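Note that this complex is displayed minus one protein chain, with the remaining chains in position.
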Amino acid sequence: MDLLEQIGTLGGFNYTIVYDSFDRARFIRGIGFTVSLSLACMVTSIVGGLVLALLYHVRGRPTKMLIEFFVSVFRNTPPLVQIYFFFFGLGTFFAQTFGGGFVVSATAWAMVSLTLFIGALNTECFRAGVQAVPEGYLEGAKALGLRPWVIIWKIVIPLAVRAALPSLTNNLVELIKATSYGYAIAVPEILYVSHQIWADELNVIEMMSALFVTYFLLIGGLIYLMRTLEQRMTLPGYGSN
Amino acid sequence: MLSAVAVLGMTSVAPAQADKLADIKKAGVVKFGVKADIKPWAYVDSAGKHIGFEIDMAQHVAGKLGVKADFTTVTSANRIQYLQQGKIDVILATLSDTPKRRKIIKMVHPNYFGDATNVLAPKGTKLKTWADLKDSVLCGVQGSFYNKPFAKEYNAEVKAFKGPPEAIAALKQGQCQAFLFSDQILRIQQETEASLKDYVLPFEPRDSDLWALGVNHGDKDASLAKLLSGIVKDLHKSGKLLEMAKPHGLAGNPYLRAHANK
Partner (left out) sequence: MNAIQPSDPSLWKIVRPATFIFGATAVLYLTGYIGGFDWLRSHSLMLGALSEWTPSLAQGFLLDIWLTIASGMIGTVLGVIIGYGSLSKSEYLRRVIWLCIQFLRNTPGLVFLFAVAFATPYQFDIGGTTIPFPPEAKVIFCFSLKISANIAEIVRGAVNATPVGQWEAGITIGLSRFKIFRLIILPQCLPRMVPPWMNIMALFFSVVPIASLIGIEDAVTYAGLAISSEDTSTLIMPFYLYVLTWFFATAYILQEATRFLEKRNEEKTS
């Protein structure tokens, strides 16, 4: 028995991801996939949420109602059914209407579904954030003759994001957790990969523990980063010091 | 190593009973784990009732045991776990009798159906021989015993879904080049399902395997296993199994035909 095998089978457990190169490779690939899927969806859902929140505040009633409807739909429907709808429903529809070459991968659908779902949650928290920007700042900016775009970019967005950071952190944690929905459509994220491994090696408990640790570290890391960001961005005199 | 973990798993979750057969007779019901999405072996009608060849077989077995049959829907991924945990008494769910599985559960002999491994692909597929599967993308079902070996042998990516309907839906979209699954099931479904008429099985089947009823190892299930063995033997001998297969269009199975009335 070489060293890795000794470590991996300590205590009667069977951590094939330690000593088996095939399993180890796919487990690491799975972690990488979860991380990149999370990062990509973070970017899209934050940008999307911010854009919609801004539109909500500057546009009229019809836009407001449309955005409210969008947020309402994605918050009040199960993400699992959303992802099934996209992959099995829309996916089949696209494949049939546009013929042979046009295939949207499962990963792409997972991104679409997660972006819309978390984007809706983000819209809510950025909306509250934009609302929290003090009127005085906006009036001052207008008095200085700043153009609307500059006001939005340099004043509203930074302040809104700052106010929304706590709930945004919650949403991003939800996002990392929600990447596990990809399991249902064979997206090779960490849960799917772990299931493959335990189905082959019959080491459920070992893979479960590995999964717990992985998510704990990923989410813990995210929360730490967001807290650091929060501290860096604190305005003196605002929030709890 | 595998058996050590398996035994660990079994002893920590197996319910403590004196004799499974006695418990079944006392309860008046035998719990079968069956599939719900494999037409015509085991599927459901719009009222949610289980129907199919394996269901008919299960009803017959229950009758011979003198009890009622209770059906729990299982998937390839959870059927062994359900049996080990005691949620079901018998697996009757297109279960292939492999050496790896024999270490964990008891396969009832004689087997009751003959099968092999194959793929389903669209008509214009470029796949002509098994070797063409190298570096390919395949759809599969979670829990199939050939997923990992084929992934390793051909360096292929196997996208495993919950069940055949999901895998076939993905195949139809073009998410994969072919669907790796049971030869018999693919064959029958391609022949009977209208939506699969532009699909073919491009290869000759390989790695024949046989299906069996599954029960737990150990003394508790020994008498049950013995009784089931006798019932299956009788089903072959009397030709009744072949008879049951006819209305479901499965009477052409070579294994069934070879063992009927013997």
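List of remarks:
Letters A and B mark the chains as written, and numbering starts fresh at 1 in each.
Simple rule for what comes next: a contact is a pair of C-beta atoms (placed from the backbone, for glycine too) under 8 Å apart; a residue touches a chain by one contact, two chains touch by 3 or more.
What you see is a predicted model, and the numbers here were worked out from it, not measured in a lab.
Within the full complex, the residue among A:Y56, A:F126 or A:Y215 touching the omitted chain is A:Y215.
Within the complete assembly, B:N78 is the residue of B:Q59, B:N78 or B:T98 that touches the hidden chain. Contact between chain A and the unshown chain involves residues 72-73, 75-82, 84-85, 88-90, 92-93, 96, 173, 176-181, 183-184, 191, 195, 204-205, 208, 211-212, 215-216, 219-220.
Touching residues on chain B toward the chain that is not drawn are 12-16, 36-37, 39, 43-48, 73-75, 78, 81-82, 85-87, 162-166, 169, 172, 193-195.
Definition applied: only the chains that are shown with their structure count from here on.
The centroid of the Cα atoms in chain A and the matching centroid in chain B are 38 Å apart.
If you check the complex, the residues on chain B that touch chain A are 1-2, 4-6, 8-9, 77, 104, 139, 142-143, 147-148, 152, 159-162, 166, 169-170, 172-175.
Taken in their complex, chain A has these residues touching chain B: 9, 12, 14, 22, 87-88, 91-92, 94-95, 100, 103, 105-106, 184-186, 192, 195-196, 199-204.
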